[in-house]
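Contents: one structure, followed by commentary.
All protein chains of the complex are present and in place, except for one that has been dropped.
Order of writing sets the labels: A and B. Residues in every chain begin at 1.
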Amino acid sequence: MKSIYLTKIREQNPLIHNITNIVAANFNANGLLALGASPMMSASEEEMVEMPNLSQALVINIGTLIGKEQKAMLLAGKTANAKGIPVVLDPVGVGATSYRRETVRQLLSEIKFALIRGNAGELATIAGETWQAKGVDAGQGDVDLKTVAQRVAKQYGCVVLISGAVDVISDGVQTATVHNGTPLFPKVTASGCLLSAVCGAFLAVDEGEHFAATLEACVAYTVAGELAAQGLTTQVGQFQIRLLDELAALSPEMIVQKGRINE
Amino acid sequence: MKSIYLTKIREQNPLIHNITNIVAANFNANGLLALGASPMMSASEEEMVEMPNLSQALVINIGTLIGKEQKAMLLAGKTANAKGIPVVLDPVGVGATSYRRETVRQLLSEIKFALIRGNAGELATIAGETWQAKGVDAGQGDVDLKTVAQRVAKQYGCVVLISGAVDVISDGVQTATVHNGTPLFPKVTASGCLLSAVCGAFLAVDEGEHFAATLEACVAYTVAGELAAQGLTTQVGQFQIRLLDELAALSPEMIVQKGRINE
Partner (left out) sequence: MKSIYLTKIREQNPLIHNITNIVAANFNANGLLALGASPMMSASEEEMVEMPNLSQALVINIGTLIGKEQKAMLLAGKTANAKGIPVVLDPVGVGATSYRRETVRQLLSEIKFALIRGNAGELATIAGETWQAKGVDAGQGDVDLKTVAQRVAKQYGCVVLISGAVDVISDGVQTATVHNGTPLFPKVTASGCLLSAVCGAFLAVDEGEHFAATLEACVAYTVAGELAAQGLTTQVGQFQIRLLDELAALSPEMIVQKGRINE
């Protein structure tokens, strides 16, 4: 395991434009700041053409759509594509309702994504697999997640990160798994959303190496989670605060030393 | 004091659909996760018919209405009624403006609620009593809260929970008071909203025993607050984090042992 991009984030302090939801907005902005990036949370249709010209990456999260954000997402996504900055999709709860499925279908058809980051249920839905999703939670099903990741990656020409107890990353050719993390992650709301935002920061500085950057982002985030969870059992409140502390304290050395990946 | 429903929440992990506000969204989702329930925060009109079919309870909170949520509330509420899942109303700051009063009047006339949870000022307003409300805070007045709770419960055929230093619960026939809690609760924003969401989780698993479930919810939440406040004086930040920790650590035994109720 190498660490290339964390240092670049701290050096370049990239501006990450997030179109996100009312649950994740504060936590994601704080997580990006802790990491060393500069968050910009905006979904105003009126500034979606200018914003990608100021930013180094765009993260689209469909968590709490109330209608107007959808237009903003399409506009910002297309402008980001035209400018050539990476766009990350977090298809929150896409399996839950037909409205979410249709929203994601439209985003995937009109925007070229660099990365899709979701849980098993969300990616299974995008892959067209049968899956018992449960709201925005992962739910359960019986599909091979590596196959799902590879198939979706090939179909949309992007990197896919399926996060869970084991994280699966694929660009359709290379596939890797990350074995870091803690059971406290799914007990903190928007911790998946924050991983998507963190990936946005890594992709912002990767000069096109999206697979390697996603892998490092995933290890960085899950190692920070492991460190934050040390000595904790059920303390979900403390975990959430410590996660921000550990993202700020994280060093390339910790990523190299603690990362547990299979490529 | 018995504890029946906390264990059921942990076993069944019910999906609680929250239509809530930008202040409470993150804290309430984390509180529900800590407790053992599964939060879904959505106010998209487009999915309000599907969402109640996936959920085991609906919590409607009028905290920061910006127009579109109102339609979503009515649609989700009616669908939840048709499906037969319990619906909780949190009439945040209903006494503050005529817009809030009219919103709550309409919700109460078109949706059948299982529970109305508010502070003294909010319930006094619904009961038509004179009360000096102060924004979203309780304010002050000189009415007998038991009488208010009973009257509102009878009028709307639901359980009423008036929270404050002493919490009053009534279904119009039975009335109980809960004497747990801490003065730090009103110093944390959305701590009332979270109580409403927690009640939603208890009602989701109660098989129609709404009075008993509300009573246990109220004791569970206020006991968690007491435990969180131990050793604290003015540390409102730490209290907020510890409250999440204690909701996660709470056991049926603690509810039985520490609950102080008068029935």
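Heads up, the rule we're going with is that a contact is a pair of C-beta atoms (placed from the backbone, for glycine too) under 8 Å apart; a residue touches a chain by one contact, two chains touch by 3 or more.
Being a predicted model, the structure only gives us computed values, none of them experimental.
S.K.: Among B:22, B:49, B:166 or B:249, which one is in touch with the chain left out?
M.R.: Only one listed residue reaches the unshown chain, and that is B:22.
S.K.: With respect to the chain omitted from the figure, which of A:4, A:33 or A:256 is a touching residue?
M.R.: Only one of A:4, A:33 or A:256 touches the chain omitted from view, namely A:33.
S.K.: Which listed residue (B:8, B:100, B:117 or B:210) would be found touching the missing chain in the intact complex?
M.R.: Per the contact definition at the top, the residue touching the missing chain is B:100.
S.K.: Contact with the hidden chain only, please: which chain A residues?
M.R.: Interface residues of chain A facing the absent chain: 13, 15, 17, 22, 25-26, 29-30, 33-34, 38-47, 50-51, 54-55, 68-69, 240-245, 248-249.
S.K.: Under the stated touch rule, tell me which residues of chain B contact the chain that is not displayed.
M.R.: With respect to the unshown chain, the touching residues of chain B are 21-24, 26-27, 63-67, 93, 96-100, 134-137, 186-190, 234-238, 240-241.
The rule is simple: only the chains that are shown with their structure count from here on.
S.K.: Need the CA-centroid distance for the pair chain A / chain B, whole Å please.
M.R.: 32
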